[in-house]
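Omission of a single protein chain aside, the complex is shown with its protein chains in their original locations.
As written, the chains take the letters A and B, and residue 1 is the first residue of each chain.
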Amino acid sequence: MKREPFFWVSISCGIVIMAFILLPLIQLLTSPSVGMLRESIGDRDVVRSIWLSIYTAGLAALISFVFGTPLAYLLARYDFRGKRLVEGIIDLPIAIPHPVVGIAILSVAGKNHFFGQILAELGVRIMGSVTGIVTVLTFVGIPFYLNAAKAGFEAVSPRLERVSRSLGASMFGTFVRITFPLAWRSMLIGIIMCSARAISEFGAVVIVAYHPMIAPVLIYERFEAYGLKYSQPVAVWLVSISLILFLLLRILTLHKVEEQ
Amino acid sequence: MRAAILFRWTWCAMVAIILILTQGQAFAEVSGKIVIFNAGSLTIPLAQMEKEFEANYPQVDVLREAAGSQKCARKISDLKKPCDIMASADYKVIDKLLIPNYADWNIRFATNQLVLCYTDKSKYAGEVNAKNWYEILARKGVIWGHSEPNLDPCGYRALMVLQLAEKYYKIPGLYARLVANRPKENIRPKSVELVSLLQTGNMDYAWEYLSVAVQHGLKYILLPDQINLGNYRFDEFYSQAVVKVTGKKPGTFMDMKGGSVTYGITMIKDAPNREAAIAFLKYMLDPQGGLKILKNQGQPPFVPCRVPTGAMKSSLPEPLKDLVEVKD
Partner (left out) sequence: MIAIRGLTIDLRDFHLRDINLEIAENEFFILMGPTGAGKTVLLEAIVGLIPIKNGAISIDGRDITALPPEKRGISIVYQDYALFPHLTVLDNITYGLHFHKIDKRKAQGRLAKLLEVLNLSHLQHRLPTNLSGGEKQRVSVARALMVEPKVLLLDEPLSALDPGFREEVRGSLKKLHQTSSITFLMVTHDFSEALSLAGRAAVMNNGRIEQVGEIEDIFKRPNSAFVADFVGMKNLFHAEFKGTKALVSDLEIELGVTPPNSHGYIAIRPEDIVISRRRFSSSMRNAFSAVVTAVIDQGFYYEVRAQSGEVGFASLITKSSLIELKLRETSDVFVSFKATAVHFF
């Protein structure tokens, strides 16, 4: 069967894009020697920073999930005046330059701001702390979770929820028995997207917290201080571990699909 | 009559020659980019110098990159980033990390002293003074910090001040106690970052140069000359303080010994734009040029600037020799 030109153009574009993504990645993954990789993972600072990156990103995703799910559900089901504005505000963190995010959060968290004074009284510290890091990561990651979850809820027909209500279920009961089982896949994708965004964040975190060091800050510090040779191995470990984690999550979803 | 005419003509000729000579200097064929790696504390004075210099040399574009002085040196030696001039808050960094491979000479051009900065929002701001500062810094809940000793001289200098304070006030164990109350999270790579942390209220006290405190309008405590690293007369007392920092290669270390704060400047050996760099240095090290700006901004310059040996003076580029005296 002869394929028309549009088909070939599409294939070519696809190849270009794959090459665009893969070339730098392959270069990164193959640059460090096995020795350097082993030395890197043996360095306690490296392991600590990668672990810090993973669990702060995880916390950010968890917070996004807990607080973002009700809002996503609201936006999916209800129309109200100013809804477009709310949706625009939710997308704002994506557009703000990352150092600006860090500066803004620091300004609110310091004692020169009324909110910062409240935090100081409560003994909550943002600058140079894990709390601060998680705050920043949640700020940049929550739009990704919200949008994915909202799309997932929109895909569940409101009629199903209405029937459930008529049969005696409360709003919460309906959410647990009907909406969640049908939308959980989108929510999981949202969590993955949020985590991915959080784990790679640098510009905003480095302003709020240089120490404790997340992996991207460590990589940058090593690059600035000692050059490529000492920073690439850490980057390789971070990328590899993230890849494995995300792949695992994706496989888990596939598994469930096959079960059904 | 004839004498008067002759006098007038000579006078005009002299004026004309002087004009031509000075004009010649202003419109030299200096052009292109000048890349300067400078210590963070020089940012504001250098910004003003850049303005003045570029007004006289419109073909030139001065590009400044501020960082801790050791970091600047590493950018040159390890990362091989192209650079014309390196201005360090500690001349010793140039001596130890750049000479002899990347630089030949080192001109010491200004001093500074360390002060303890704070704002009116800082904890115990109403209480703190030159007598109780070390006791306040030891209090739980006080957030104070300095820059990274491995990247920035202001960092190891802050630690030196604390070591000297232990000796000066005769309080054994003071240094260890103070460092224990300063967790890693309160360290920043560049000392100037600490200023914005003070201003937003995220930090209570920070160690900075006097010039930086003045330039940013911060409150500060002046310390006794014996410990503030600002008076060369106390160099011997200062030398009691020693801080270990990372060395030339990763995994190596070197000892930085206490000494009065002396800023150094050099031109890198394979500077991409030697001509323009020399022109800039000639302006900067001129008592009516860059040095005047330093003085106005709270940073006492050496007038004239110094090099330690006659040999070093003779290795300087010609136009700079007149601006420098030999003094150790």
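Simple rule for what comes next: a residue touches a chain if its C-beta (ideal position, glycine included) is under 8 Å from a C-beta of that chain, and two chains touch if they have at least 3 such contacts.
The shown structure was predicted, so the numbers you read here are calculated from the model rather than taken from an experiment.
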Checklist outcome for this item: Contact partners of the omitted chain among those displayed are A
Checklist outcome for this item: Out of A:74, A:108, A:151 or A:169, only one touches the absent chain, namely A:169
Checklist entry - Where the complex has a chain not shown, which of A:118, A:160, A:228 or A:252 is the residue touching it? => result A:160
Item to check | Per the touch definition above, residue among A:178, A:194 or A:209 touching the missing chain | outcome: A:178
Checklist entry - Which chain A residues touch the hidden chain? => result 79, 157, 159-160, 162-170, 173, 177-178, 181-182, 260
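We adopt the following convention: only the chains that are shown with their structure count from here on.
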Checklist entry - Taking each chain's centre as the mean position of its Cα atoms, how many Å separate chain A from chain B? => result 42
Item to check | Touch list for chain B against partner chain A, complex | outcome: 71, 74-75, 78-79, 121, 143, 150-151, 183-189, 196-197, 199-203, 246, 250
Checklist entry - So in the complex, which bits of chain A are touching chain B? => result 103, 106-107, 109-113, 116-117, 120, 125-129, 209-212, 221, 224-227, 230
